[in-house]
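All protein chains but one are shown at their positions in the complex.
What follows is chain A.
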Amino acid sequence: MSVAQWARDLAMGVRFALTGGREGWTRALLTAVGVGLGVALLLLTTAIPSALDARHEREADRTDITWMDSPAPPKGEDTLLVADLDTEYRGQEIRGRGMEPEGPGAPVPPGLDAVPAVGEMAVSPALRELLESDSGKLLRDRLPDRITGTIAEEGLVGSREFAFVRGAEGLAAHLGDYRVTRIDHFGASDSASEGLDPVLLLLVIVVFVVLLMPVAVFIATAVRFGGERRDRRLAALRLVGADGRMTRRIAAGEALAGSVLGLLFGTAFFLVGRQLAGQAVVYDVSVFPSYLDPSPLLALLVAVAVPTAAVLVTLFALRGVVIEPLGVVRTARPARRRLWWRLLLPLAGLAMLYPMIGQGREGGDFNQYLVVGGVVLLLIGVTALLPWIVERFVARLGAGPVAWQLAVRRIQVNSGTAARMVNGVAVAVAGAVALQMLFAGVDDDYTRDTGRDVSRAQMQVTLSDGMPASATAGFASTAGVEKVYAFSEGSVGDRRTDPESSEQVTVGDCAALREVVRLDSCADGDVFAVLDPSYESDIKALATPGRVLYFDPSYGDDEGARVAWTVPEGVKNARERVGLTANTTTGFLFTPAALDGEALAGLRTEVYLQLDRSVPDHQEQVRNTAAAVDPLADVMVWSATEQSEKFTAIRTGLFVGAACVLALIGASLLVTQLEQLRERRKLLSSLVAFGTRRRTLGLSVLWQTAVPIAVGLLLSAVVGLTLGTVLLKMTGTPVRVDWPSLLSMTGVGAAVVLVVTLLSLPPLLKLVRPEGLRTE
């Protein structure tokens, strides 16, 4: 067999694909679009790691406040004071900074030419849009500065990020506050990336594999679009003298053309998608199109693997087909499918995962290659096992009504086609079931009970040091605020510096104090102490009348206010109760009249707010008041539980990805289904001619997909549960089957098939009109 002959046949196939008339290029186009969608998804995935890197780098480059105990540089010509003014608007996070240069050499943040002057601010393009829109009015009240600049791409981590930098003054007085710092450069010196913990990494890997596997299956299906027509065309070639091998090579050439065209389409889809990605925000994460560059090696891999796979799949599919000059003969009784090698794949997958069982979170990193290999093999196992199981299963199905008989017989003859149709769905569902289990299992680890009583207060505002409680009066008149509990909190010690024993101090009016401790009676001017706390303490000794204690004592280098206070007569007893936060309040409690201004200076003011949640934008109103009272105020919205942000992001990613993949699979199912119906148009029409009810035909089409999908979903539930169990064991989490999510995942899979069937019914009814009887 000469190379020239090969090349000639392949070229002929390519020519058939591109010039085979309307039918030829419809087929090529379908394949190209299908392969293209898959390729685009592959390219996008290969680009995600670099996109995350790019985001991470940008984030590192603009780092100012590190929360670390690194000593701040001394004030100089080249220093800048930075205040963290992060806020939130209608669930949208906004990165905010106040900046005050201390000299001409002060650093300028990335993305800006100069630090804005006081009363001016620079904003990101997305924030500018928001502020200028009607829906941003409330936010504009909070950020009233004149907008004089735009933060450029270098200063942002995403195209749709909301960020502002405003000029500030007097920040030096707040340097003790954790939200204010002095820097002489931007950028984290050591880009200590907060690595993913092994379990989260495992999740990410599995999410990727689970989402990409169905894409691969989908590409394999797309390559076979229009296969039956092609076979007939090849039969015509046999008639004019092509031999069996030649027809195979020609078919390979056609597949090659389709997949190469698909690569082109895919690149185009990807480029368009990349541009669109710049507009999209997925759960607060947006990217710049420039971030989405697939790594060249992975892109090359895609470019080589896809056409190769297309040719191999085609040749593999033609295995059992003999193309005769007078038509296509599927080898009358195809050899019974063998089980052993099909079982080998999932077993090998399990074997790869097995050594990592019980490793747990503390066990360190999982071997990524083993994880990927194991999961891939297990899921490929689904596609390998499915035809065998479908074959065995339908072989046992007996007689029934005509619709059922037509469907069952068709699956019996063509169990491969039937299995192929549901392969993608089965793989996707198996993966999703496993992931859901893993998520549900480790959910508890990443969801923390905050211990907050959200029925009594829903927001908390922390004022910066030195802000008096009197400043909180404005909250009472804020729209949506029902009750305000303001506390000034701090500590007293038995010595000015480095006290041996110290106690918590809480100042508030009687109503507020009653929210955190039990009091028998209370009047302004009273002083209380929790004399019988649930833990060991020196409070009884400290609360002796006449003893001198010190407010805000200093520890080490940390300078405190160190205000002396003499314990008065008549300190009343207070008893512990469940407070507003997870912490119980103990120590000394004061009503406002019991303390003078000097002692108050060393306290920090916390405001807890009970809100009327029916008032629109109540949270934004509170934030606006807080910003007006104290620009450095820290506003928190309470929730009863709290999830690790990364965990939530991964989970969200899975849902978005799964939706895309299932939509893709649904589309390919529909194409395959319609194609089969068109193939059988004449037969269906003749069935109608001799009186078959359309309902019978519709039902038989439904059964024809429903039976394989039922088998497929059953298999995928089993494989998914197995994989989920193994993954949970790997992370050392107790195995628990999450039935609702199992049912919902299989339900979604079934729904896809049902929708596809319903969508194919109108064309079916159109096809079986008498026109279909025409013989040409």
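Quick notes
As a convention for this text, contacts are C-beta pairs under 8 Å (C-beta built on N, C-alpha and C of every residue); 3 or more make two chains touch, one makes a residue touch a chain; residues count from 1.
Here, contacts and distances are computed from a predicted model.
Taking the options "ABC transporter ATP-binding protein", "Acetolactate synthase small subunit", "Glutamyl-tRNA(Gln) amidotransferase subunit A" or "STAS domain-containing protein" in turn, only "ABC transporter ATP-binding protein" matches the UniProt protein name of the chain that is not displayed.
Interface note for the absent chain: among A:340, A:535, A:690 or A:739, the touching residue is A:690. In the complete assembly, the contact with the undisplayed chain comes from A:410, out of A:58, A:95, A:410 or A:618. In the full complex, chain A touches the hidden chain at residues 329-330, 332, 399, 402, 405-406, 409-410, 412-414, 682-683, 686-693, 696, 770, 773-775.
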